[in-house]
Structures are given as C-alpha cells and as structure tokens.
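Take this structure first; my questions come after.
Missing here: one protein chain of the complex. Every other protein chain is in place.
Each chain gets a letter, A and B, in the order it is written, and its residues are counted from 1.
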Amino acid sequence: MPLTVAEIAAKIGATVEGDGATKLNGVSTFEQAGPGDLVFAQSPRYGERAARSRAGAVIAPPGAEIPGKTVLRHLYPKAAFARAIAALLPPVRPAPGVHPSASVAPGVQLGREVHVGALASVGAGARIGDRTVLHAGVIVGEGAKIGADCTLEPRSVVYPGCTLGDRVFLKAGAIIGAAGFGFVQEGEIPGEDDLEPGQEVLDYRRYFQREGPHIRVPQVGTVILGDDVEIGANSCVDRGTLGPTVIGRGTKVDNLTQIAHNVVIGEHCLVASLTGLSGSTSLGSHVTIGGHVGIAEGAQIGDRVLVAAKAGISTGKKLPPGTGWVGIPARPGEKGLRILAASTAVPTIAETVKRLRVRVAALEKALAGGARVEKK
Amino acid sequence: MPLTVAEIAAKIGATVEGDGATKLNGVSTFEQAGPGDLVFAQSPRYGERAARSRAGAVIAPPGAEIPGKTVLRHLYPKAAFARAIAALLPPVRPAPGVHPSASVAPGVQLGREVHVGALASVGAGARIGDRTVLHAGVIVGEGAKIGADCTLEPRSVVYPGCTLGDRVFLKAGAIIGAAGFGFVQEGEIPGEDDLEPGQEVLDYRRYFQREGPHIRVPQVGTVILGDDVEIGANSCVDRGTLGPTVIGRGTKVDNLTQIAHNVVIGEHCLVASLTGLSGSTSLGSHVTIGGHVGIAEGAQIGDRVLVAAKAGISTGKKLPPGTGWVGIPARPGEKGLRILAASTAVPTIAETVKRLRVRVAALEKALAGGARVEKK
Partner (left out) sequence: MPLTVAEIAAKIGATVEGDGATKLNGVSTFEQAGPGDLVFAQSPRYGERAARSRAGAVIAPPGAEIPGKTVLRHLYPKAAFARAIAALLPPVRPAPGVHPSASVAPGVQLGREVHVGALASVGAGARIGDRTVLHAGVIVGEGAKIGADCTLEPRSVVYPGCTLGDRVFLKAGAIIGAAGFGFVQEGEIPGEDDLEPGQEVLDYRRYFQREGPHIRVPQVGTVILGDDVEIGANSCVDRGTLGPTVIGRGTKVDNLTQIAHNVVIGEHCLVASLTGLSGSTSLGSHVTIGGHVGIAEGAQIGDRVLVAAKAGISTGKKLPPGTGWVGIPARPGEKGLRILAASTAVPTIAETVKRLRVRVAALEKALAGGARVEKK
C-alpha cells in the first residue's frame, strides 16, 4: 500500500520540502529509481545525483540542495531511510498457526499468534513467545525458551535448554547451542594446559603432542541470547562447558561466524563474517570485530574496541577500551598500520642494508689503510 | 552399464590405440585400478605408472607412451577424463514426482519431470523448471524462480523471490538470499561512513564507537544466479539491500563461503572455500579467488584477476584486469611474493643493522680521531 511523502515524514521524523502528497510505494538506488520510489542522499555531495534521478522523493541532510525534487529533510538520512523502508515495505508476516506438516511435541507452550512453518520441529517442553515466527524446517530442542516477536528463519536450530530473548533474529542455518570443542587428553599433567595471559600458542606443543586419545569434556552449559540479538546464516554459537555462553542485547553477528563455549559478549557489538571467537573470550559493549578475525582463548576485549578484518588476537590478551587493533598478531591501530606499511619496504631495506655492508667494509678497509699511513 | 573403449572415445572425442572393444565400467587411480577401470595420464611423465597399473584403458596426451595398454589419445586428457566419468558413471537421477512427506504450497508451478524429495518444502508461488531435482529437506521460499535441470542438494535453502538460472547446482546447506549484514547506527552523522577508495578501515573508528544501538537497514533486494552457477555446501549468498546480488553464468563457489549483499560477480569465476566477499564488491569474469581471502567493501576486481589464498583486499581497492595479488594487505603478485620472501629475512636484517650501527659508530670515532690527528 503506497504512502504519501507526508505520511513517511511523520513516521521517520523528517521535514517535507515540496509536495507532501506525492505517493511512494518503493525504495531504490539513484540509477534504478522510478517516480514511485524513495531514495536517499547520504551527504550533500550526492545532491546532484539525486536531482538527476527519476525518484519521487529524496531523504537528504541539511545543506544538500536537490533542485526540482521533493525532499524529506533529516539530520541522519541513512537511519531515516532504514525506517522509511520498514514503513514502505513491511516484512510479510506469515499467518499465525501451526503448519500441518510441522512436528510439535506434547507439552510445548506456544504464545499468541505464533507461526510454526512447514516441516518445523519443536521439542517437548519448549516455550515459544507471542508472535514469534518459526519458518520452514526450524528445529527447536526440548525445553528451549524463545521470547516474543522472534524470527527463526529456515533450518535454524536451537538446541535443548537454550534461551532467546525478545525480537531475536536467527537467519537460515544458524545453530545455537551445539557442544563446544572441549577435550582433555589422556595423561594430561595437571596445570600443563593452564594458560597464562600472553603465553605463546607453541608452548602447547608438549600438551598436544601427547599420544593419548582425546576425552570429550561434556558440555553441560547453555546459551543465552539477549533481546534484539541477530545471528547470521550458518553461524554457530556453542553452549558453555559449565555455565552459559552469553550474547548481550542488540549484538549482531554476521554469517558463517563461530562463537565458542563460554564466550561472553556485551551489548550492541558487531561481529563480521567468518570470524572465530575461541572459548572463554569476553567482549565488552559496542565492540566491532571485522571479518576473518581470530580471537584466541580467554582474550578480553574492552568496550568500544575495533579489531580490523583478518587480525589475530593472542591467547589471554587484554585490549583496553576504545582501542583499535590490526595485524597478526594484532598491534594497536596506528602502530599496526605502520608495521603493515613498513613491511612493503622490507625488500628495499634488505637491498640497502646489503649495500651499506659493502660500503662500511670499504670504509673500514680504507680507514685501516689510512690509519696505517698515519702510523708510519 | 559398461561401455566399450570405442564408445567412450566417441563420446569424448578421443582416438583409440589398441582394443576398442575393451569393456569398462568404472574409473580409478593408477594404484586402485582393475581391468574394468579407465585411468588417465595427465602428462607423458605418467606413462610408466599408467603402464604398470591394472587399468583396462588409459586416456593420455600425445607423446605419452604406455606400452601394453589400450590408449584413448586426447589433447586434453583431464577434460576428457571428466567427460568419460560422466559417461561411465552418470549421476543417479531420482524419479520424477513429489515425495508424500514433502510440503508443496498451493500455487506452485512444477515443470515436467521435477523431483521434490522427502521433507522438502516449496512456498506459495514458487516456480520450478523442468527436470529440476529438489533433494530431501530442501526449502524453496515463496515466489522463488528455479530454472530447468537444477540440482538442489539436501537442506539447501532459497529465500523468497530469488532467481536461479538453468543447471544451477546448490550443495547441501547452501543458503541463497538471507538478509545481508546492513545496519546504521543511531545518531550517525551524514556522510561519515561514506568511504573513499583506499581509505583505511581504522578511519571507521569514530563511526563504530558511537554508542547507540544498530538499526537494521531492511534488505529488500534479491539474488540472481546465472546458468551453470554452483554454490558450495553451507555457503551463503546474501540478498541485496536494494537491487540484486548477482552471480554470473558458469561461476563456481566452494564450500563455507560468504557472498555479501549487492556483490556482483561476472562469468566463469572460481571462488575457493572460506572466502568472504564484503558488501558491494564486484568481480569481473574469469576471476580466481583462493581460500580464506577477504575482500573489503566496494572493492572492484577486474577480469582474469588471481587473488592468492589468505590475501586481504582493502576497502574500495581496484585491481586491474589480468593481475595477481598476494598478502595482507594484498600487493601485486611478484612484489607481494618478494615482500613475503623478504619478511623471512627480517630477523637477520635486524641483526645486521645492529652490527652496522656499531661499526659505523666505530668508524665515526676513528675518523674523528683521525681528523684530530690531521688537524694537529
């Protein structure tokens, strides 16, 4: 159903400049937009492209001039655009009810207006909050507790006993609560795997090279996901060994990411794709972790830390709040960038050092000769 | 059903040297082959091993001598062998029909001879092309369009509205069309996240460290996979934010790979396992990306580029056609390899520089002494 510019402006807190009666029914890019589409200019320098587009209206920040267009003026155009999309193209909510092909065990508590999709399975004793949607093929284990207004997309899995807050969003294939990778080796000497912060991984060698089989440490903890947590497609959050693995309110995890046993993550963090957080690492709040980052066992990441893509954080390392990190092993932001930049120069440095050695040897020879001359 | 050497030769375009009536029913390695097996010699230097094997016949290139064996002579033995396997061991095609345990919504258009496997689910309005096979547990969302002769292996997921060409091959657990990782932070200043090509990721720091929650940008785009595209097991291709994420004809993506929103990939590329392509990156055609490669937002990769395993391509970086890249951050092939090689020498360089400092200081002292002598 289309909305007028004025209606959208009211929903997103924008001021209308131009024709508030213009009807919009979609969103688009500058290039693809038609007269029914809303676009947004992230900064004043996009004003010209917005003006050239065929869009029906533009969300733009103060200072962006967009001649000939109806403008929804907003201080934060991208956030405003996000809200406008949600208003114009609200997600299609499946009708409440249990699909006949789903399997719902006895003793399950389903809230009001819950949707259980085709071929989904809910185990005995699980609780599903109001308006939560379990899409096709979702599996919820025995005794799991899912909050209200959650969306579990196709084939996501919640293991028995795990707890999800409200408005949690699991994308397809996400797995919450599998057993962590915890073993002890037959004949392991007490304390030998007892890591000190900063200890090098190669110190493990003796431990790992013992020849006994690995005994699984039963993983009897659980997982707790806070409100508004989002877990990406095919990502994994392992259950704790003892106690829970915890992800705080508002934290968003990208696809194909591994969160190991007893990790504790604060609120409103972002963790990008293909990253691995090893056992018992902790993250504060508002932490940002790039893609392909590896954080080794027990590292402690402070609030508002930024770890750049591909970085490696060593075992037990503590990163102070508000710092940035880059490289393998990671060093503080500017130092790390200097080291990366300098590495480019190493072949040149090697060549220069080689020539300096020749020149210094020549000087030494000459001076030795000179000294002999003087001694005469 | 066995084939004769002559029949196989006709199918793969090879010339027979020896007994064309030999019956073959399988393929094997040199070591494991029996008299019913076909093997192949990749180059003349494998001739002796081929001759020593018990194989019934050998595909071999010109110049490879294989005494005592029936040879199928072909200029490109590996390609010929691939085709011979397909002829000798054609994949078992499940019988057309819908398994009684599958869930097919009203209004689905199934082509001729489609197979819908056990416990598969097809959403309302989806279209499935002729002879396409949906294996057990596959989930196709509402309104998705799947071409002809596709194979969707167990538990692969196609989200609503996505489009697959003909002969597309999804391996188990592949996920097409989940929402991308797109957020805007409350209070984000316009233009602040507006990346320039080559800008360092740590410049993001102020942006990411703002303390508001993250607002999801609704992902209302789609995914388009061209003909003959192949997506690996448990890999993810996110839908676009606006507009589509596109993978061109003939491109092959390995397992556990992340393709983010609005990535555009050309034709006949290879993308290896555990690699991540960030939002809005573009690849030309015939690009090869190694394993564990990370490509940051908006990078543009030209035709026929090769990115070596584990490399990292920075945000907005442009790689010219036909170039090779290596390292983190990636540098052009030979330079990158020189930098990698030189890094091994850094401890030696450090030691040499230390000694040079001592020698230069000694020279300075001696020369200062010498200078004094001369001034006397």
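Keep in mind that, in the parts below, a contact is a pair of C-beta atoms (placed from the backbone, for glycine too) under 8 Å apart; a residue touches a chain by one contact, two chains touch by 3 or more.
The structure displayed is predicted, hence computed values, not measured ones.
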Using the definition of touch stated at the top, determine which of A:G26, A:P77, A:G129 or A:G173 touches the missing chain. A:G173
Give the residue, chosen from B:A10, B:A51, B:A105 or B:L270, that touches the chain omitted from the document. B:L270
Against the hidden chain, chain B presents residues 27-29, 32, 42-45, 61, 75-79, 81-83, 85-86, 89, 91-92, 99, 101, 117-119, 136-137, 153-155, 171-173, 228, 230, 232-234, 250, 252, 254-256, 268, 270, 272-274, 286, 288, 290-292, 304, 306, 308-310, 322, 324, 326, 328, 333-334, 337, 340, 343-344, 346-347, 349-350, 353, 356-357, 360, 363-364, 367, 370-371, 374
Suppose we count only contacts with the excluded chain; which residues of chain A make the list? 101, 103, 105, 119, 121, 123, 137, 139, 141-142, 155, 157, 159-160, 173, 175, 178-179, 181, 183-191, 193-194, 200-202, 204-205, 208-218, 220, 234, 236, 238, 242-243, 256, 258, 260, 274, 276, 278, 292, 294, 296, 312, 328-329, 331, 338-339, 341-343, 345-346, 349, 352-353, 356, 359-360, 363, 366-367, 370, 373
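Assume only the chains that are shown with their structure count from here on.
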So what's the Cα centroid distance for chain A and chain B, whole Å? 23
